[in-house]
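Omission of a single protein chain aside, the complex is shown with its protein chains in their original locations.
So, chain A:
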Amino acid sequence: MDPAEVEFIAEKEHVTIVPNFALDMMYLIGGDVGPFNPGLPVKVPLWMAVNLKQGQKCRVIPPDWMDTEKLQEKKQEETDSRFFTPMPSQHYMEVTQLLLKCATDDIPHADEIRTLVKDIWDLRIAKLRSSIDTLLKSDATHAKLNHLTLMELNTVRPFLTKALDQMHVLRSNIYGRIQSTQE
């Protein structure tokens, strides 16, 4: 799966915007959106928020968790815990990326938020790597990791699965050779 695909999925997340135009309810495949009243917050899918923002048709209200204090807490929790902690959003990374890219002016302390989210991401990826490492080094056949987000999974999945395949091949080769030498 491509990161772009994950991002596409993430764009279905709902965010609140304040439109500066009036429009009736829109009936979309993904669900009804609107009605849009100028000055009145409304929940729309992220893709629409980004699109409207690019057209300067709205102001984005950052999600609750996109707040330096809350992220700081989250980061601390993540640091303190050995395991993965549940994230405020299943697509926290993508949402942050997209919003910070197009709606920096609407998000207070955008830079700090960017850093914090990146920190959390790094922490989690490091945890993920180390747990994969333990998995590989042990003889376990499976491992269970909770609270991983799609994007995080996706960063390791292509490589991990291939690598495991490869290792399997190598191992079976060794095993086969041993068997053959024994014969």
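By our rule, a residue touches a chain if its C-beta (ideal position, glycine included) is under 8 Å from a C-beta of that chain, and two chains touch if they have at least 3 such contacts; residues count from 1.
Just so we're on the same page, contacts and distances are computed from a predicted model.
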Going by UniProt, what is the name of the one chain that was not included in the view, given "HMG box domain-containing protein", "V-type proton ATPase subunit", "WD repeat domain 54" or "S1 motif domain-containing protein"?
"HMG box domain-containing protein"
Out of A:G31, A:P86, A:P108 or A:P158, which residue would touch the omitted chain in the full complex?
A:P108
May I ask which residue of A:L40, A:I125, A:A143 or A:L170 touches the chain that does not appear here?
A:L40
Kindly note down the residues of chain A that lie in touch with the hidden chain.
16, 18, 20-22, 37-41, 56-57, 59, 61, 108
